[in-house]
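Data block below; observations after.
Here the complex is missing one protein chain, while the rest keep their positions.
Going in written order, the chains are labelled A, B and C, and every chain counts its residues from 1.
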């Protein structure tokens, strides 16, 4: 089916495989008049680019974006923005071997079951490179949100057993893990190097906070803001769990400890004293920060010997070669941030017509 | 926006408020030829019906379903199946008071912010009664899945700090909590009665397992099977977190411990030795059981005094009256099961065309 | 598939069969704050109700609408509006005979081919009664358009060879054909009575004009305003052709005669000197009247002997019994008007976010 599109009004459609010509995205429904250039996109892509630390794949890609349509005289025109990032450093040879067997923890087997065969080079469509299109689209969403006074920030909350204990926003881009806590980053590097030495890999948790989101955005029932965030994050390759606000902890809380009391702030506006809800009540934003978390599994590609089967139906032992991240988390941070931005922006655009008085503001001013 | 529909081919649209005429659902895209009667739906509705134990609201509703269209001579015709459940025991009086203030943990405030006003009676559209439509649709999905050899079963995994320790499927319907573990149910009742005595409420975790699901179902990228499950479950009123397979635990595992090895079973078919992935790899079913979990927050309606604000912008203290479940979990079990069934069936129907050879089986046999 | 929904933001989902419990529609995405009561809907339904002249079926239905949700204290709440019209005067007996053969010009055969069997009573889902749901939804759309200063009016342009020659809006509801020309109505009645005497039926053309539509509504490419109008009208049972503006005549015109010159009006606003385009250029409204036309085939149910086959695969001759309109056109007028209103309103709601400056008007005023 057509599963490569996301969003209702702000809608992206991604394409591309790890070792094909390139990766791209078409972003439709972008309001006209937003100043946009390739550099706006590139800064986001650079955050997920490989080779930025010893903890990421050695694949050498500049991931340079080209805007092919939808921008004229430096501004979005309202028509689809097509962006392409052509692949450069494909070592497809490394993958010829895996054509013949099913890597544990990967989608090789399920692609074969679904489609009858697969582009096995570098994971084909199921490669992490697929997220490039999401990040390019998310860069546009983030820029537009900023125009509305909304900022979205993701960071690493934990790697393996190492959890962040302090929150310093300045620190996030200072360490190779995107931890907002320098001490945690240090501990994580020890842990990770140990895992790398054992030809093993690690996972972690990414958290994302959106500030400045107006209240009243999102829908009741199926298009709840949290429901769409959950889909958006769970659709990222290695994500196995999603939480809003207190998430799974809420299941162990009581009504008295979990409810957020409303109160009046000094400016005479309604606010919440706490934010266990993560900024969403009944699927609709309540004006507090939106808080989401995604659990990311350890990289399945590891050089340790593993049991599996080949296409001839024989049990075999394999050791995955190639250039793989020992941990996906740091590069997933910007992907989580971008998917969050995309969901929030789409909800804002869709939500413009919720009141008749707003419809009149636009069409009968 | 139009947020009350869900699904691509098997598509439900729900309507109704807690204290309006009733609740209903239109289910479109049901294949023709499925034997169906009201009793098939009623048995599912009876599982979420209030008043079945002292741990649920005293509201007295039979929740009797009427099939208004789409079934002829005992079989589905392929046209939309409209079902209505008319409300009976509305005590709207109980709610007149809450019209004037914002209940903590509820959607009162966010509805007002979004729409300018709200149907305050019993929570209106944000009431738990909205799930009746989902259950009615899920009953159809479950019946159809059974025809394909697929069974879906949800149960309570934890209530507060009480976790299930054994799994006895026979036990699930034997205790008021849908625990598959009689001892856990006993412990939970002690805990819950204590909470009730303190005018407090509790939450918990619901788990759902689907067996018999063929491999190769679901899509890469945005329409991943797990992404749609996450959206489906997170769209249920009180859900704050969703996991697939090992979920958040996977974030603390390593590649070696988290990867599921493939092997050949006795019948010469490929299977997995473990199921940390919860039956989904790269968004596509792998033939193992599908395993999902939803974290459910404690009921926000509690009789203890709480701080909040009224519509005049004054800080006040309130005690919520009315008939409320001290815990939502037991009645949410069937809702989680139904939403899971709906997602799986829709993915199966959408996935029929993934291979040209399958298209030929239907259109050029 | 799920083919019973229409629209992106203003979205209707219809259900029901000719001789089932009733007919209904769920309208989702209606902005909150619109005053609405059952009478608003009923006046539209009364225009398509049978039995209003000797030229329509004798089936006796009051077609009384009930609003089941989405309206509170006399205003729309923004949540789905469910409406039901229960059937009363079903003579299902009349149809038992047609269960066994395929009526020419009807969907009996194609339903059997698609679904394997069909609800044959009165045409089941393919009955003209299916349009009741469209009209109920269209009544809401029309009321909302009126709040924006937009009026939509449909009327009969021709019946058989009789074409309207004058246009008097007052006359439209004065004659049984909805002709804006009393003389044409008179001629049509002669023609039609002659056809009825020969057990034959007639068709015609319905035209619809929307005034007050702002410019800049609709989208380029696939969601062109005219493309959605074409789909909307062609989806009405007996429609076989759709035109915008000059339509098929434009194919015989030249650039010089078909182009509409722009000029400045007295108020200093841009207008067009002519309106061959029917108010749409490049899929987007140009501020002139929107003009569409639908060609409606003659009623296929006729009492004359016709050749066909039965389910046993035998060639037979049949004479259709039952209560049938000798012409569908007059009752289709309000359906065309309603579908037009639905498309225009949806385009207006969807189009609110086309410019960043409009997004800011709502979310950062």
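FYI, contacts are C-beta pairs under 8 Å (C-beta built on N, C-alpha and C of every residue); 3 or more make two chains touch, one makes a residue touch a chain.
No experiment lies behind these values; they were computed from the predicted model shown.
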Selected residue (touches chain absent from view) among C:78, C:283 or C:330: C:283
Residue among C:114, C:146 or C:173 touching the omitted chain: C:114
Residue among A:14, A:42, A:156 or A:358 touching the omitted chain: A:14
Residues of chain A in contact with the chain not shown: 1-5, 7-11, 13-17, 20-22, 24, 26, 28-29, 32-33, 66, 68-70, 72-73, 75, 77-82, 84, 114-119, 124-125
Interface with the unshown chain - residue positions in chain C: 1, 3-6, 8, 14, 102, 104-107, 109-111, 113-116, 125-126, 130, 158, 160-161, 195, 198, 200-205, 215-224, 226-235, 237, 240-248, 250-256, 258-264, 268, 270, 273, 277-278, 280-287, 295-302, 304, 306-309, 313-315, 350-351, 353-355, 357
Sites on chain B contacted by the missing partner chain, in the whole complex: 8-9, 29, 31-34, 76, 78-79, 144, 147-149, 214, 220, 348-350, 352-364
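The rule is short, and it goes like this: only the chains that are shown with their structure count from here on.
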Chain whose averaged C-alpha position falls nearest the assembly-wide average: B
Most remote chain, CA-based centroid, reference being chain B: C
CA centroid of chain B to CA centroid of chain C, Å: 38
Centre-of-Cα separation between chain C and chain A, whole angstrom: 44
Chain A and chain B: spacing of chain centres that average the CA atoms, whole Å: 26
For chain B, residues contacting two or more additional chains: 1, 3-5, 8, 14, 114-116, 125
